[in-house]
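With one protein chain withheld, the remaining protein chains of the complex are depicted in position.
Order of writing sets the labels: A, B and C. Residues in every chain begin at 1.
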Amino acid sequence: MRRTLKAAILGATGLVGIEYVRMLANHPYIKPAYLAGKGSVGKPYEEVTRWQTVGQVPKEVADMEVKPTDPKLMEQEGVDIIFSPLPAGAAGPVEEQFAKLGYPVISNSPDHRFDPDVPLLVPELNPHTISLIDEQKKRRDWKGFIVTTPLCTAQGALFPLAPIFMNFKMDGAFITTMQSVSGEGYPGVASLDVIDNIKVLGDAYDAKTIKEVFRVLSEVKRNVNEPKLEEVTLSATTHRIATIVGHYEVLYVTFKEETPAEKVKETLANFTGLPQELKLPTAPSKPILVAEKDNRPTVYFDRWAGDVPGMSVVVGRISQVNKRTVRLASLVHNTVRGAAGGGILAAELLVEKGYIEK
Amino acid sequence: MRRTLKAAILGATGLVGIEYVRMLANHPYIKPAYLAGKGSVGKPYEEVTRWQTVGQVPKEVADMEVKPTDPKLMEQEGVDIIFSPLPAGAAGPVEEQFAKLGYPVISNSPDHRFDPDVPLLVPELNPHTISLIDEQKKRRDWKGFIVTTPLCTAQGALFPLAPIFMNFKMDGAFITTMQSVSGEGYPGVASLDVIDNIKVLGDAYDAKTIKEVFRVLSEVKRNVNEPKLEEVTLSATTHRIATIVGHYEVLYVTFKEETPAEKVKETLANFTGLPQELKLPTAPSKPILVAEKDNRPTVYFDRWAGDVPGMSVVVGRISQVNKRTVRLASLVHNTVRGAAGGGILAAELLVEKGYIEK
Amino acid sequence: MRRTLKAAILGATGLVGIEYVRMLANHPYIKPAYLAGKGSVGKPYEEVTRWQTVGQVPKEVADMEVKPTDPKLMEQEGVDIIFSPLPAGAAGPVEEQFAKLGYPVISNSPDHRFDPDVPLLVPELNPHTISLIDEQKKRRDWKGFIVTTPLCTAQGALFPLAPIFMNFKMDGAFITTMQSVSGEGYPGVASLDVIDNIKVLGDAYDAKTIKEVFRVLSEVKRNVNEPKLEEVTLSATTHRIATIVGHYEVLYVTFKEETPAEKVKETLANFTGLPQELKLPTAPSKPILVAEKDNRPTVYFDRWAGDVPGMSVVVGRISQVNKRTVRLASLVHNTVRGAAGGGILAAELLVEKGYIEK
Partner (left out) sequence: MRRTLKAAILGATGLVGIEYVRMLANHPYIKPAYLAGKGSVGKPYEEVTRWQTVGQVPKEVADMEVKPTDPKLMEQEGVDIIFSPLPAGAAGPVEEQFAKLGYPVISNSPDHRFDPDVPLLVPELNPHTISLIDEQKKRRDWKGFIVTTPLCTAQGALFPLAPIFMNFKMDGAFITTMQSVSGEGYPGVASLDVIDNIKVLGDAYDAKTIKEVFRVLSEVKRNVNEPKLEEVTLSATTHRIATIVGHYEVLYVTFKEETPAEKVKETLANFTGLPQELKLPTAPSKPILVAEKDNRPTVYFDRWAGDVPGMSVVVGRISQVNKRTVRLASLVHNTVRGAAGGGILAAELLVEKGYIEK
């Protein structure tokens, strides 16, 4: 039997932090042991936390005091692993500091996503990239390490795209998103931007989405050898609308050769990865759920889908546009699969593969 | 000088009807003379009308009694022209009846949009199709005639697409829409479908959007002769979100040859049509306004744009995806340009061209 | 041990119906055995049901076929008890028919709420009114009976008001509501009524709310004997806003004598009733939860509060306005405490008291 790992959750009072707390409260071998915050330090977790999710604050953490992001205190508490959904900018140096001190750091923040020796990990898609950790530790002379997870929006696109890219001669994808406001944290999106309106996220957000999709696609194992990734066209047009959680994305996917939508559908429906093989506790049995009805997926009804709620991306509207084009829509739970759940699954993989000591 | 034309507005209390009333109250030679309804017959217009638009109910119609959709009464009132934003199904037979009796009928309803002898008119795009009226009158032995305008969603796509198709070797377009709830009239969309949610409109709505775009594109005058329209791929994925009025659409447009986004932008920015040439009263000086900022167009800030508010489609986010692909976004005021304003502009063209007597 | 009661849920696919299904799926001795609908008859429950609540359709009912509201079929299935969240108008005759045939019918519909021999039951407030059943059966010569539960809005007011009326010389209450759209079922409230707007429900809704509050107050056991209920002033101003579930109400309560807010708070915080005493399975340990923070209760964060989620009314903002006036706000889960949960709790009480055979 495995010993229990004590987790510190940085930004534990944030929108991603609460999903870590919710999910770890029932975890078989990782428990929320240290809840770190900034403005809310010193107060009981339940009192200062905006619990904008399902269920209630778990009893075992309700009265826990929020603590500072302080290595000394964490050492005293015997923390084994650090989950870091800190804001961009704040995250980078803190994560380095902890890695240096020997902690495994799983980060959902953007600061280290493009360090070449840091995995940008989606456990079902590019699990072997965890071997970058060896290089990272050596090069940086660290006892611990950093692993990151991609932008939630990128994950909503990647779940259908990666299996397609792995199995078909995919030529490009044109993505249009309708993202929820929780993607910017709290307070985040101004209400005046989304009441009777849409918020157009613009060039910078479009670009970063694509950049992350490209990195992960460059790391998946393909069953086809054409076209080269450099030849693939990707574009995203990104928006926020007045939804609380769940990012919805429409994808038009083009191919270099005739590609039946039915085959694509089958591939997605049957897709599984290493987490499923290893039966990791937070791995949904199906990372992709295919919706059959032509009015699904929707944000409200599909965001919590799957046997590990929020961990399956729901894909629907799969249909043939022309011989070489397939249309589909995806729905990803941005703070679960797109952040906390993805982080926990990463940790489980790292434990299984020996990068985190049991 | 032109005599004043007395207009009957069918469905005058509906969401499209009110825009007819608002716009005609200030029209130089068409005036709202007969306001027809169904449930609200017999009551003063202001009392029974949900004025879900800008400004207030015009004084001259506020106390007008809503009347039945009755040819006899209209004759007594000396009605010259009929605008018909009636619900699908109800519209068809009523419109035929009036056309038979000699009235010019401008319809925004779908019932006759695919009759081959009935124009599906966007005055800037396919003005010459009004000559179908001659055939229509002859074949049906009618004294009057029916002219229709396309689905609001189709118009939001057509405004950028038609000029592109006319001037470039356009290969296809992949459209994703975020439409407002007013597009379904009142009560229309259930609040439970769009609070913290999106409403996926599904296959039938996707298909009818494309079908209407195809018909209008088949009728525009092209400056290029490739590819044939049959070879063009069009697809739409349609949704409603919690916005009141204004349909937002993202379009990925592909071409058979290298096509610079800058050229496309220039073409759209400079596009004008016959209504502008003829200086029709309801013609905006620019049917397409190009937005420069990368967070525009938006629903709230752009739906009333232009010198004839609501009559210009705002196009933005024009950018190069790859050599043969351009991305753009459009915003159309669904009840003005997409319905009432389009109908009034059609009437003005018909007056100018002698199909409606001055 | 108790035998399992087989429940038929009429309107099982509706917004109240789904809460019955959700709650009974885990009930110790009532199980959802017959799911009745109208438009959805003949189809698998999961396929036709809009599951607008937390969690997923319980496995045991997902594939159950929706059946007609047919006594014969129910008899064949061995139904023991009927829950009836049918629409007003449709409910009345159906409920009578079933009661006549010998079924205990628990109704959430308004049709029989003012029959003098039909309990309008809130188990914590007027449990002894179940004795009306004896009279009802006799007078109507029925083998079964009907018990009703009050309007959700009335319950949101009653939970604070009844304990206050029981214990203090309450003179009146002025209620202003912000109700969720689910209160009207699906499709229910038009999105155009609540986007950037409030829907004012008007005189009829105001009046029926008060009428139901009065009836229940007339039936509670008081510890004070002044003023007479006829002398109490009640008024409600009712509205819907763009929230999915959860009715929020502000109450200004006036008294005939000095009444400290602290005492009122204490009374509410300590309030329990017969269901708590009997430890009925669906009874929350605290029917009223007192919120301390001055920004609570809110709709989003408090609707699922309590140890039986959705069954506790959250009351907050309790404060002294003047010596004889106290202000408070309440939040009731309209489809749980205000309908299905209240119905199940009623059934449990009836079982316990022998009106439904174990």
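We adopt the following convention: a contact is a pair of C-beta atoms (placed from the backbone, for glycine too) under 8 Å apart; a residue touches a chain by one contact, two chains touch by 3 or more.
If you're wondering where the values come from, they're calculated on a predicted model, not measured in any experiment.
Considering C:4, C:97, C:197 or C:267, the position touching the chain not shown turns out to be C:197 (whole complex). The chain omitted from view is touched by exactly one of A:196, A:219, A:302 or A:348, namely A:196.
Residues 50-52, 54-56, 195-196, 300-301, 304-305, 309 of subunit B touch the missing chain (whole complex, contact as defined above). Residues of subunit C in contact with the chain left out of this view: 172, 174, 176, 178, 196-203, 233, 235, 237, 239, 241-244, 248, 250, 252, 294-301, 317, 319, 321-322, 325, 327, 329.
In the full complex, the hidden chain is touched by subunit A at residues 50, 52, 181-182, 186-196, 242-244.
Throughout what follows, only the chains that are shown with their structure count from here on.
Per-pair counts of C-beta contacts peak for the chains A-B. A separation of 42 Å divides the Cα centre of subunit A from that of subunit B. Averaged C-alpha coordinates put the centre of subunit A at 40 Å from the centre of subunit C. Touching two or more other chains at once are residues 196, 242-244 of subunit B.
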